[in-house]
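What follows is a single structure, and I will ask about it in a moment.
Every protein chain of the complex appears in place save one, which is left out.
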C-alpha cells in the first residue's frame, strides 16, 4: 500500500507538470470569458495544444489517435491540469463519452471522419439521451427516427443536454420501432447540431443558472451511414456510453464546500459559548463532512488503483454520488442555519457564504442528475449485493402497447 | 380547544379514582408475582372486581355485558388505573381484540357461552395469527383446518402469541381452502387452548425475555359451531380484530425511557466542558426525544378527541409506532454511548441505565412487532396519502399454485 | 378534553383557503417574482382585508373582531399553504407585539389601521451573521431615538411601521418605529426567497417608542413561533401534496413512481414529520390561547418540529419530481426557498431546539 507515485508515475507527473506550466501561461489571470465565442475559443486553443503535444486521448487506443496509456497517466494529467490555469470542461462529455461510443460502434468511415477532428478539439460534441418522460428510465424515450431512403428523419425532444448550444455534433438515442419491446426498438445516431430542424433552448434551473438545454428535433435528417450500431441495437450502444459516464461522474462539484469550509465558517461565528466550531453539534457535522467527502475521495483512489492494475472497478463507484450530493445539501443547509438571518441574505458573489448558498441549490440538482439517489441505491443493491430487481410489468410487451400501472 | 376534562369527564374521573383507590389497596406494596399462578390469580381478582362494579367493557355495547360508554370514559378509567397498584395487562388482547371479534362474528350461542365469562375474567384469551412464514403478510398463513363431520381438524404452527401458555381460549386464522386465492381460502375459529394437540412453547427473544410463545397444533379438533364468520370469510373477520389492534397499540412501552431520562442521565455525566446535558449534541437529542415522544402523545390525544366526538380517527394513528420504536432505539443507544464503557456493563436491575439497556434490545423488537417500520410507512403512504400499492403478483392465483418471484 | 380547533375557527379557515385557492398559490407567487416592480399582490391583500383576516386579532374597540389564537393560527396555516404574496404574516406578528406589549395609546394609534388594511406592519430581529433572537441586539435606544440596522426584515420595503428588537435594560426588548418618517431608511435586500420582499431598516437616532419589557419580548417570541409554525405547516402540506400528486402520475419503468417504496416511504416520512409538528403546533395554539405556562416549551417544540418538517418536505419534493423539479418552471423552487424564509424569520432550528431543552430543564427542575 503506497499513496505516493511510483518512480514512473513521478517521472510522468514531472514531465506533464513542466509542459502544462509552460503552455498555460497565456491563460493566467484571464477572468471568466465574457462571451460564448471567447469561452469556446479558449477551450479550443487548449485542446489543440494538448493534441499537438500528445496529451489528448491519453487512454484511447493508438489506432484512434490516442496515446494508449493507462488510467493513472490520465489521472495524473488531469490532476496537474486542474491545478493550472488551463481552460477545461467543454470536451468532457464529447471526448469522455460520445467519441468512445463513436469509435466503438461507428463504421470505419465514420470513425475516420469524426474521431481525429474531435480529438483535436475542432468539433464539439454533446449527448442527447434524456427526455421529459424518460429520465431514470432511459429506455422509455420517445424521440422517433423513421427511415426515408438512405436517411433517417428525427422528431422529438431531448432535455438536460449539456452545452447543446455550443456543440457541432451529438449522439442521439431514438425509437425506430415502436412495435418492438421497449429495449429493442431503439437505434443510435450521430446528428449534426447545425442541421435544419434542430433547436437548442437554454433550460433555466431552480438555482437560476442555465447549464443545460432542451433540444427540439423537427424533421431533422441524418444519413444512415451515421448510425451507431445496428438498427434496434440502440440500448446496447447507449450502455457503452453510460459505462463511460459512470467512470466520469461521481465526484464532488469543484465549487462545493467541504469540511474545511464549514470549519472556517464556524470558527468565525461567535456564540455565547465561544466559537461555533467548539460546539459538539457543529463538530459532529464537520466530522461527518470529512468522513463522507474524504471517504469518497479515498474510495475513488481505491477504484483508480484497481483500474491501474488492470482490474475493473465495480459499481462500488456508485456510492460516490449518493454520498456526495446529500452531504452537499446537508452541509450547506447547516452552514446557512449557522449563519442565521445572514445566511438567508443573498451573499457576495465568490464569498464563502455564496458557495454554501449555491451549493444548497446545486445539491438539489446533483441528487437527481445522472441517476437519482433512489436509482443509485437500487444499482448498489442489485449489482453489488445481488438483490433481485423491482417487480416490473412484462418486458416483452411492444412499446406502443405499454400501459403504465 | 381545551386540554382539561369537561364537567362530566371530571365527575367520572372523580368517581373512578375513588373506587380504584378503595379497591386496589390490597395490591399495594406487592412485589412482582413469583409464579404464573400468582400472576394470573391477581389479574383475575382485579378483573372480577371491575366486572362486579361495572367497569369492565366500558365501551362495549350493553347487550354484550358492556357499559355502552364512550372512549373518553374508557381512557379516563385506564389513566386512573395506570396510576394505581392495579395488576393489569393479562386481558388486554382478549378483551381488546379477541372478544370484540367473537361478539361481532360469532353465533348467538357462542356469544352467550364465551363473552360474559371472558368479561368477568374467568377465561383468558389469546390471538393466534402470525406464523413463521406469514408475519407482515398475514394472508399468507398455512395452518390448515379440514372439515371432519361437525368438527374441524387443525394442523400447523403459530408464533408470537402473547401469553399463550396462560390462556384458555384463542381465536385462530386457518386456511380451509388452499385452492382458493390467498385471501379467500381463510376461516377463523375459536380454539380451546387446553385441547389435546395444542402445545405452547415459550419463545425466547434476543433480549433474553420470553413474552411470547410458539403454538403447535397437531390434529386439534374444534366444533363447527365455534367458527367465526362464514367459511372462506376469515380475512374479513381478521380485519375486525386488526382494526381493534390498531386502536390498542402504538404507544410507548411503559418501561421505555423518555427525554427526561436522557436529561437526567446526561446531567450526571461530567465532561471536560461540564455536564453532558449542556453539550449541544446531547441537547439536540433531548429535543428530538421530546418532539417525537410528546408529539406522539399529542397525536393520540387528537385521535381521542376525534373518537369522542364520534369521528373515526384515521390511519394517522399509524405514525405512532413508526416514530416511537425508532426513537426508543436511538435514545437508548445514545444513552449507552454517553455512559461509555459503563453503558456496556450489565446494569443494576431497575436502574436508569438498565432501562436504557433493556430498551435498546426491546426497541429492535418493537420496530417489528405489529407491523414493521416498512409496512407502517406503506400504510401511511397508501391509506392516508393515496399512493398506489406496491406492484404485486396477480391476486387471483390459487394459494397452492402461488410461486414466489 | 377537546384537542381540536373550534368549528367556528375551522369555518374561517375554510373561507380563507377557498379564497387563496383561487387567487394565491405558486402562480401568484411567480407573478410577483417575475415583476421586479411588484413587492406583493395588492389585490390579494385587499381581498384578505375584506375577508377580515388582518382584523381577526384586533380588539373590537379598535375596529377588529377580537378573535383568539386559534383563528390566527389557522389563518397563518392558509397563508403558508397559499404562499400568499402579501404581507399578512408580518402584519400578524406586528399585531401580536402590540397586543402583548403596546400601551393603550399605541394600540389605538396602530391597530385600527391594521384592521382596515391601511397599515402594513413588519417585525425585525436580525442584525447579522450568527445573531440569535435571544442575543442582545446592537440596536440601542437613547433619548427616545433608536440607532441600529435591522436586516433582513420581511416586508419592510412595503410596511408602514415596524416592531424591532433593541437592547433593553435587562435583555432584548421591542420598540415601535414609524417607517413613514423621513429618517427611517429602508432599502431592499435580496434574499434566497424571490417572492417575499425583504429590507434593511437603517436607524440613526430615529424617534421610536419602547414596547413593553424584555419579558414581553420573550412572550412575543413564543407567540410568533406558534404563528410561524402554522405558516410552516401550511407550506409543508402544500409541498407534500404537490409531491404526492406527482408520484401518483409520473411513470418510470412502466409503473407510477408512487408504487415504489423508495418514493412511498419518503412521502410517509413527510407526513409523519408534518403530523408530529402539527400536534406540537396545536399544543402551542392551545397554550397561546389559554395563556398557559406550557407555552414556552410548546412554542419551541412547534417551531423546531415545523422547521424540520417544512425543510425536509421542500427538499424531498424536488427529489421526488426528479429533473423537472429542478427547473425554474417547476413550482418546487417556491417551497424550497420559502422554507429558508420561514427559518430566517425568527432564528433557525438550533436556537429553538436549545430553547426547548432549556424550558424542559426548568419544568423538570420544578417537578423535582
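Should a chain be cited, it is by its letter among A, B and C, assigned in written order, with residues numbered from 1 in that chain.
One rule holds for everything that comes next: contacts are C-beta pairs under 8 Å (C-beta built on N, C-alpha and C of every residue); 3 or more make two chains touch, one makes a residue touch a chain.
If you're wondering where the values come from, they're calculated on a predicted model, not measured in any experiment.
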- Item | Omitted chain - touching chains that are shown | A, B, C
- Touching the absent chain in the whole complex: find that residue among A:187, A:256 or A:292. A:292
- Note on the structure: From A:56, A:115, A:141 or A:322, the answer for touching the chain not displayed is A:322
- Which of C:63, C:205 or C:262 touches the chain that is not shown? C:262
- Note on the structure: Residue list for subunit A contacting the dropped chain reads 1-6, 9, 72, 259-260, 263-264, 277, 280, 283-284, 286-288, 290-292, 294-296, 298-299, 301-302, 304-306, 308-309, 316, 319, 322-323, 374, 376-378, 380-382, 384-391
- Note on the structure: Interface residues of subunit C toward the undisplayed chain are 260-263, 265
- Contacts of subunit B with the missing chain: which residues? 130, 132-133, 135-137, 140, 159-160, 203-206, 208, 268-272, 276, 281, 329, 333, 336-346, 357, 361, 364-365, 367-369, 372-374, 377-378, 390, 392-393, 402, 404-405
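The rule we apply is simple: only the chains that are shown with their structure count from here on.
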- For subunit B and subunit C, let me know how many angstrom lie between their CA-based centres, rounded off. 41
- Expressed in whole Å, how far the mean CA point of subunit A lies from that of subunit B is 52
- Multi-partner residues of subunit C (at least 2 other chains): 255-256, 259-260, 263, 350
- Could you check subunit A for residues that touch two or more other chains and list them? 281, 390, 392-393, 405
